[in-house]
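Yeah, one chain of the complex is gone here, protein chain that is, but the others are all in their spots.
Going in written order, the chains are labelled A and B, and every chain counts its residues from 1.
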Amino acid sequence: MGIVTLVSDWGTSDYYAAAVKGMIYKFYPEARIVDISHQIPPFDSAEAAYVLKNAYPSFPDGTVHIIGINTEESLKESHIVAYYDKQYFIGTDDGIFSLIFGGDPDSIYELDIPLESSSHTFSSRDRFAKAAAHIATGGKPEELGPKKSELIKKILFNPPINEDSLKGMVIHIDNYHNLITNINRSEFKKFISGSKFEISFRSQKYKASEIHDSYGDVRPGEIVALFTSNDLLEIAINRGKAASLLGIHKKDPILITRKVD
Amino acid sequence: MGIVTLVSDWGTSDYYAAAVKGMIYKFYPEARIVDISHQIPPFDSAEAAYVLKNAYPSFPDGTVHIIGINTEESLKESHIVAYYDKQYFIGTDDGIFSLIFGGDPDSIYELDIPLESSSHTFSSRDRFAKAAAHIATGGKPEELGPKKSELIKKILFNPPINEDSLKGMVIHIDNYHNLITNINRSEFKKFISGSKFEISFRSQKYKASEIHDSYGDVRPGEIVALFTSNDLLEIAINRGKAASLLGIHKKDPILITRKVD
Partner (left out) sequence: MGIVTLVSDWGTSDYYAAAVKGMIYKFYPEARIVDISHQIPPFDSAEAAYVLKNAYPSFPDGTVHIIGINTEESLKESHIVAYYDKQYFIGTDDGIFSLIFGGDPDSIYELDIPLESSSHTFSSRDRFAKAAAHIATGGKPEELGPKKSELIKKILFNPPINEDSLKGMVIHIDNYHNLITNINRSEFKKFISGSKFEISFRSQKYKASEIHDSYGDVRPGEIVALFTSNDLLEIAINRGKAASLLGIHKKDPILITRKVD
């Protein structure tokens, strides 16, 4: 009980993350605070959404997540708390929530808490920390502000499937330079439906025609395609750096084709 | 209760921060340990002071802060614990305390704790951790060593004000490349006292003549001047990187002039 996580683009050289943590402890001395990451590239909501989307399911029910990116409120983009999949998410509704959730949240409330300081530039410290402490200590989200009916929707690019091919793209490059795509296991299976297949990337310069269970199924230095722990198709090089060695970047296309024998 | 924070130049690739945390837990298993930052540039006391000065006010009364930078003791520079603004600060008195505090601390004690190891190179682990645990568990600072009457003073460069201008400088560049200056809100207000004004920087190549409330008050890519959550004048580019785009560095001057209509 009482876990509060933080994901942000604040970096770790500044006082920003510490100030938010201090404020959470002020309102809730028994909090367990977890840094998801503060290394999200500045203003990159999609990257923050990717990281939180894949981290939150490991957390216990009732966990409260503070999303400290693009937090400036506007008439269109309000500060909210959303309850989804038995966890709470606090942030600015610029569409990021729709990228994290697989469907509609159970409830959404706008945050009506007065800011603690005269400045508008640090909502995570001056508003979100208080809201998170409120909820993590058992307070009700409806006490934080008026109900809201809908989230702003951002659409993730879904891989288009036609008769002959499934066209995905690289949506994330991890610390090992592994390439994570937006093609999930079930879509992939449905598309190939038992046929032989070819995964090609970098304008067909590189290919893979097998899905492995683990990196070690191929020799060090060889390309391996597998499904990650979050069920997305990943292209890696066993003990190597696929992104830099193959010259592939975020948003580069990955093409799946069925092979006729 | 029982929060201990760490600020240091140890980085996060080594065992240094972990060893200090382990030692705190050894003496005080229920501690709540918070990393303020371990990314202070090596030996940069002023930067550590800036970060801690802006982080500590968010923490609850009684929090203990370990300052793990330039920790080598000498005859002139002793290990101390200072009580200021209802919080405790442990470190080496090389002047850094005077940069963090806005005035004199309520009390100062030298640390008389024997070092845990034969080495003199890791005081944070071998002395500060024990002192922090002592205080965080309710022990009295006077039990740690003899009373000291005064801190070593380092003077922060205060912006000189003359009849026509207020001359400040950039004291910090944050993760977004925003420029934080040493001009605070009240000095600024007093100087301009209702007149129109011009903020110029980079030898007057760039100017601003308005103070905004939030980054979003200007269009993306435009320069915005505002007061930060710590009440210092900040120059930023909305959704852009001011420091690198404008070619401005730490210690560069910022000039405020009053405009005659």
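Note that in this section a contact is a pair of C-beta atoms (placed from the backbone, for glycine too) under 8 Å apart; a residue touches a chain by one contact, two chains touch by 3 or more.
The shown structure was predicted, so the numbers you read here are calculated from the model rather than taken from an experiment.
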Query raised in the report: Quick one: which of B:Val4, B:Met23 or B:Ile237 touches the chain that's been left out?
Result: B:Met23
Requested in this report: Tell me which residue among B:His65, B:His79, B:Arg125 or B:His172 touches the hidden chain in the full complex.
Outcome: B:Arg125
Report summary line: Where A:Ile113, A:Ile199 or A:Leu226 are the choices, the one touching the absent chain is A:Leu226
Report summary line: Only one of A:Phe27, A:Tyr83, A:Phe101 or A:Tyr176 touches the unshown chain, namely A:Tyr176
Query - Residue ranges of subunit A at the interface with the undisplayed chain - result: 1, 3, 5, 12, 32, 34-40, 50-52, 54-60, 63, 174-176, 213-216, 226-229, 231, 239, 241
Query - Contacts of subunit B with the absent chain, listed as residue ranges - result: 9-16, 18-23, 25-26, 29, 33, 42-43, 72, 74, 117, 119-122, 125-126
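Note that in this section only the chains that are shown with their structure count from here on.
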Query raised in the report: What's the rotation, in steps of 5°, that superposes subunit A's Cα atoms on subunit B?
Result: 120
